[in-house]
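This is the structure I have questions about; it appears just below.
All protein chains but one are shown in place.
Labels A and B are assigned to the chains in the order they are written; within every chain, residues are numbered from 1.
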Amino acid sequence: MTLNMGPQHPSTHGVLRVALELDGETVVRAKPIIGYLHTGMEKQAEYKTYTQSIPQTDRMDYLAPMSNNLAFCLAVEKLLGIEAPPRAQAIRVLLTELTRISAHCVWLGTHALDIGAMTVFFYCFREREKVLSLYDHVCGARMTASYFRVGGLAMDIPEGFLDRCQKFVDEMPAHTDEYESLLTRNPIWLARTEGVAPLSRHDAIALGATGPTLRGSGVDWDLRKQEPYCAYDSYDFDVPVGKNGDAYDRYQVRVREIREATRIAGQAIARIRSMGEKGEYRLRDYKYVLPPKEEVKTSMEALIHHFKIVAHGFFPPVGEAYRAIEAPKGELGFYFVSDGTPRPWRMKVRSPSFVNLQTLPTMIEGRLVADVITAIGSLDIVLGEIDR
Amino acid sequence: MTDRKPSNPLRILSPAEPAAPPVPERVLPATPEDALREEVEKGLLFTTAENMVAWAVNNARANAIWPLGFGLACCAIEMMAIVGPRFDISRFGAEVFRASPRQADLMIVAGRVSVKMAPVVRQLYDQMPDPKWVIAMGACSSCGGVFNNYAIVQGVDKVVPVDVYVPGCPPRPEALIHGIMKLQEKILASKPELGPFVPRKKKGAA
Partner (left out) sequence: MSSLTPERVEERLQARFPGVAIRRQTGPAVRDFTLVLPVEQLVEMCEFLRDDPELDFAMLSWIAGCDYLPRAPRFEVVYNLLSLSHNLRLHLKVEVPEERARVPSLVGVWPTANWHERETFDFYGIEFSGHPDLTRILLPDDWVGHPLRKDSPLGYEEVAFTHNTPHRILPSPSLKKLKPKKVKYRAH
């Protein structure tokens, strides 16, 4: 029997369609069909300047918008050969780790909701609301932040932001303990996720999985450690790795990542405080980065640079660059081909969910149909990123 | 300024522009405004009993709208946030998000509608039983939003009729709740279609 888990489904986390061939309750074949949210972002990026494409990236993995912004900005900075100042990097790390916490909270809430544990959904969204109000404080938008720019940040962090972040970071471990107390040794949770949707180490690598999907299968690969960016090698954190590659291991990996992210965020706050609550937030390379407004109003050169960058955009060298980060879902990378004009010749997004979703048939063929929901949930996919 | 002619919202007549020629008398409504007025006048109720029934039915419908769980993109997350504890939508009557369109009466199109998804949206809308309403949540479903290209339908009102547009990218949960309350006002002020079993007298020009 062929069953269509249609694009409109409460548990497909977006508009994913899975064509299942069933034999009773056993899945014989599964074919994910995507494209229902295709937005043409890569084509549209060729018609916009680099800075104009930053808001587009928010809408890709919309659960972790600052991560996408960070990947974009780092790729363009690699192309230009510049680097953001250390204080801006620390703020980027703080916000990216808060994003990771918020994305994993949404994942946990929706995954638990699909499996049936509704309480976790409300608890996780309560924490997510706190992170969203921190976003609101720093840049004005709850979800689609577009706060990072090439060379640093759009604006400096406001007063009181670091205190609010510290308060959040101090109380987050207790909330994570709450989630774990509800789920980790819960016999229903174990029955639904332990041994379910397994992905062997070899399959995970062959299918290109990254992020918690890969780490749950026992591969110790985290781009924050292997290809460090934003000075991640100077922060002290561990990378959780699973053993069996089933849904329970991926759950464990992600919950531990929430704890590690809280740790990193605390260290980042201390580092920013040591560099000054107000200070340098953008690189002073006015060929590519907007000069600060105070200088624009007093210096002629800064005014001319501002005009050129705003009216035309900056002119990168002819070449190409690829830079990836460890987004909450996996390896998120941007590949730019530049022809010297302010608009990219090609922008390619390597989105983690696009590749992770390919592992779905391997995970569920031969298993029961009820495990399909668990598998999709444990993969942590976001259709905005898959379809771009 | 003279190249902005036909747009003249204040209807200021200049000597170069004569007054509009007189519209010939016709049986059918002459302008779209007249047609609109006729439609609305057909909807006015005249008897007290019908008014009371309409009031009851409208209140029932407005205060118990059950949305269809139809989140497409980023706006869906803000829609999930109104289900969450901080912006609780069940205090407005939208207690459950039904998974099946056959049991829902409100379709909140939350997110960008791509060209591949448009027939699916239409099919879901057709599957919903009357009375049904549609809220276009966000800029992408209202008008195409940030994405004006080959892949996105420029506004879901090209595919389904929309009752309330909620702008924003994404709209804050409070904005969506405001949109739902506006929809409730619209329902309360409308003439309810009571279905085939209630005998209705034809009023005025049918």
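Following the convention adopted for this analysis, a residue touches a chain if its C-beta (ideal position, glycine included) is under 8 Å from a C-beta of that chain, and two chains touch if they have at least 3 such contacts.
Owing to the predicted nature of the structure, the values given are computational and were not obtained by experimental measurement.
Novice: Of the residues A:Arg59, A:Lys78 or A:Arg282, which one touches the chain left out of the display?
Specialist: Per the contact definition at the top, the residue touching the missing chain is A:Lys78.
Novice: Just checking the interface: what residues of chain A touch the absent partner chain?
Specialist: Those residues of chain A that touch the unshown chain are 34-35, 38, 40, 42-44, 47, 78-81, 205-208, 219, 221, 226-227, 316-322, 324, 331, 333, 335, 337-338, 345-346, 348, 350, 354-355, 357-358, 387-388.
Novice: Residues on chain B that touch the omitted chain in the whole complex?
Specialist: Touch with the absent chain occurs at residues 4, 6-7, 9, 11, 32-33, 36-37, 40, 59, 63, 115-116, 144, 148-151, 154, 181, 184-186, 188-190.
By our rule, only the chains that are shown with their structure count from here on.
Novice: Hey, how far is the Cα centre of chain A from the one of chain B, in Å?
Specialist: 35
Novice: Along chain B, where are the residues that touch chain A in the complex?
Specialist: Those in contact with chain A are residues 68-74, 76-78, 80-81, 84-86, 97, 99, 101, 111-112, 114-117, 120, 124, 146-147, 149-152, 169-170, 172.
Novice: Quick check: in the complex, which residue numbers of chain A touch chain B?
Specialist: 6-10, 14-15, 35-41, 43-44, 55-56, 58-59, 62-63, 106, 110, 121-122, 125-126, 128-129, 132, 142-144, 383-384, 387
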